[in-house]
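Note that this complex is displayed minus one protein chain, with the remaining chains in position.
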Amino acid sequence: MPPWVNFEPFIVSGLALGGVYALSGVGLVVLYRATGVLYLAFGAVGALGALIAWSLTTRAGAPGWVGWLACVAVAGAVTLGYGLLFGPALAKRDPLIKAVATIGLTLILYGVMDLLWTASGGQARSLTLPTDNGGFTVAQIQVTWTQVIALAAGVVLTAATGAFLRFSKLGTAMRAMANDRDITATLGVPVRRVEAAAWLGCGVLGGIAGLLLADLVALDATTLTFLVISSLAAVLIARLRSITVTFVAAIVIGLLHDLLTPIASLTSYRDMTPFVIAAIGLLVLSRHQVMTQSREEA
Amino acid sequence: MSGTVRATRERASPSRIARRPSRPQLIKASITTVLLLFAFFALPELLSLYYVDTMTQVAVYSMVTLALGLLVGRVGLVSLGQVAVLAIGAWSAARLLFATTQPYPLVLLEAGLITMVAGVLIGLPALRLRGLYLALITLMLAGSITVVLATVNFPNGGHGFLGYNGSLLHIPPIRRPSIAASDPAYFRYSMVVAILMFALVLAHIKTKPGRAWAAIRQSEPAALAAGINIWFYKLWAFALASFITGVAGGVLAGAIHYLYSIGFPTQDSITLLAVTLMGGVFSLWGAVVAGFLYQFLPALLNNWGVSADWLIILFGLGVLQVLTTAPAGLADQVPRDLRRLGRRLRRRPGGDGA
Partner (left out) sequence: MRRHISTRRTILLAAALGLAAAGCSSSSTASGTGSTPASSSSGSASAGTVSTSSCGSKPGVAATGTPIPLGAIATNQPGTSFTDIPNMAKAYFDCVNANGGINGHPIKLYIATEQTNPAQIAADAKQLVQTDKVVGIVGNTSIIECSVDSSYWQKLGFYIIDSGIAPECYSTPNSAAVNMGPRYSSDGAVQYALAQHVSKVVFDQANVPGTGYIAAGPAALAKAANTPIVQLTENVPITDASSVAIKEVNDAGPNGAVILNFTPPQALVILQAAQKLGLENRVKLWGCSTPCNTDFLAQSLGAKWNGKLFVNAELTPPDGTNTTAMNLYKAILKQYGTSVQGGIGSFSQMGFTEAEIAVHALQSITGPYTVQSVNAAFKAVKDFNTGMLCQLWTYGDYPLHIPNNADYTVTANNGKMTTAQGCTPISAADPQIAQYRSAAGTAANAP
């Protein structure tokens, strides 16, 4: 067992990783609460947006903010398009079916991304944000402002969207729609508009997260698309309900993952951390009751 | 009065109801038999080795999609980790094939049983979860297995429990059965195994477990009220699906000779679910269609120089199509569309009148 001082830098990097997981995880739960759909394509739309931003800034020489705007716009448009096309048709179905449908979207985006941004020729792409250049030092390692922003974004998202969904009129309408579309419609809520707003908001969120994750993790379609799988761990522990629990779980998972790094016997298995925690968490949470995700539970 | 009741009871007994197969069923059975015989005897002669190898993969993955379709279609359990189960089966078979000189069928059986035990152990606690939670936890478990496999690797003739030697300059191939060493012979061998697995599933469907599963799929509370032990039958489905996938893993090991952990990534489970849905989860033919989609189509496109990415896009579109418009998949949709086309063609000559 290595000495404590070896673990210190990993606490810092673990918090940063936790921020990454939290960004995806909180995004997923927020979307679920607003639309009733576990949007598994969250990583893929973010990746698509980030790659477009990369192409615009690196290949076409556009200024940074144009790329970011394009990223968010594309992510929003794709998500909105998906929501309008397939949302109503699947609204009455089980949440499982709705989630599997987003897998379809994920595969489409994944294929498109590999076609348009190929890996041949040994090309290595990276996206850097201006906030990468500054930072401060903790435990002998540097923390960039980007990492701080990611963590802060997670916190802000948790607090703001929680409040929005609970207290605002639009937020309540979204929750009602996610629960039961038909009854909400009969109550006089402009269903199509609220739905569009929910999906657009989700897409914008995915685009912003995509930019940050492309900077923090890697600008690689495969990595970013399937990062959601690890983020699902935090989502599952929160049982797709509590945004705060998702955030906290994500931070804990990130910390634990990195704290295992200096332990030689466990370091090769540390990528299992999210999965094992999720499995244990779910099994512990369900030991007294059968856990089912019906429509009424959104 | 009592005589009528007795007569009714007699008429209603299951053995009498199931005795006489109907005409469409007989036609379907004969077509199936003809196709199978053709595939067994003629295909290896007609196809190039490239496609014979591909057809072996189709046979292997038809078993996997059969198992997944069983879980999804018959019992309503979505598993996002079937490729990890396949990896367990392949691992077990490879370890046994390297460590022992047991005959191949015995190794396949053992691999199936080991995988079944693993499936049951995993399924046991997971069965308290339903729907989306169950699907996601299978994804989590599959992710764990993938990471373990990346570290532990597949057996390659080394010593110890794991049987992996990382420094080998020449990796020995996994052996095949002595009667099926060549590629065409191995295709026939894998076909026989696949037919046996399909027969196993058919036997289940036609008897008590099949009826219990149908009742559970229809409505769990109603099944519970009817006295069906839901937990037991769900576990049975898990066990059967794991067994079949394990056997498929064993056949896969012999087919490809070399196993690598990068060959069983987590995202493949997602693609597998996509093709299983596209093929159709409510019929056995759907599993075969899914097998073709998963292995034959990529081989075809590869041969024509079309990038594999197009196939990923196609599968994504297929999932969306199936879930929104054709829940029963291609296996149900294509015959239906053909029948509709046939009806329209038959109507034409009469109503056309220039």
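By letter and in written order, the chains are A and B; residue numbering begins at 1 in each of them.
Here, a contact is a pair of C-beta atoms (placed from the backbone, for glycine too) under 8 Å apart; a residue touches a chain by one contact, two chains touch by 3 or more.
Given the structure is predicted, the values throughout are model-derived calculations rather than measurements.
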Partner chains on view for the chain not depicted: A, B
Touch criterion as defined above, residue of A:10, A:32, A:199 or A:275 at the omitted chain: A:10
Among B:159, B:206 or B:257, the residue in touch with the chain that has been omitted: B:257
Residue numbers in chain B that touch the chain omitted from display: 48-51, 53-54, 56-57, 147, 150-151, 165-171, 173, 183, 255-260, 262-263, 298-299, 302-303, 305-310, 313-314, 317, 320-321, 324-325
Residues from chain A at the interface with the omitted partner, ascending: 6, 9-10, 13-14, 16-17, 85-86, 89, 110, 112, 114-126, 132, 135, 137, 141-142, 144, 217-218, 220-223, 227, 230, 257-258, 261-262, 267-268, 270-271
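By definition in this document, only the chains that are shown with their structure count from here on.
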Averaged-CA centre spacing for the pair chain B and chain A, given as whole angstrom: 32
Residues of chain A defined as touching chain B within the complex: 38, 86, 89-90, 93-97, 99-101, 103-112, 114-115, 222, 226, 229-230, 232-233, 236, 239-240, 268-269, 271-272, 274-276, 278-279, 282-283, 286-287, 289-294
Interfacial residue positions of chain B with respect to chain A in the complex: 78, 125-126, 128-133, 135-137, 139-141, 143-144, 147-148, 150-151, 266-267, 270-271, 273-274, 277, 307, 309-313, 315-320, 323-324
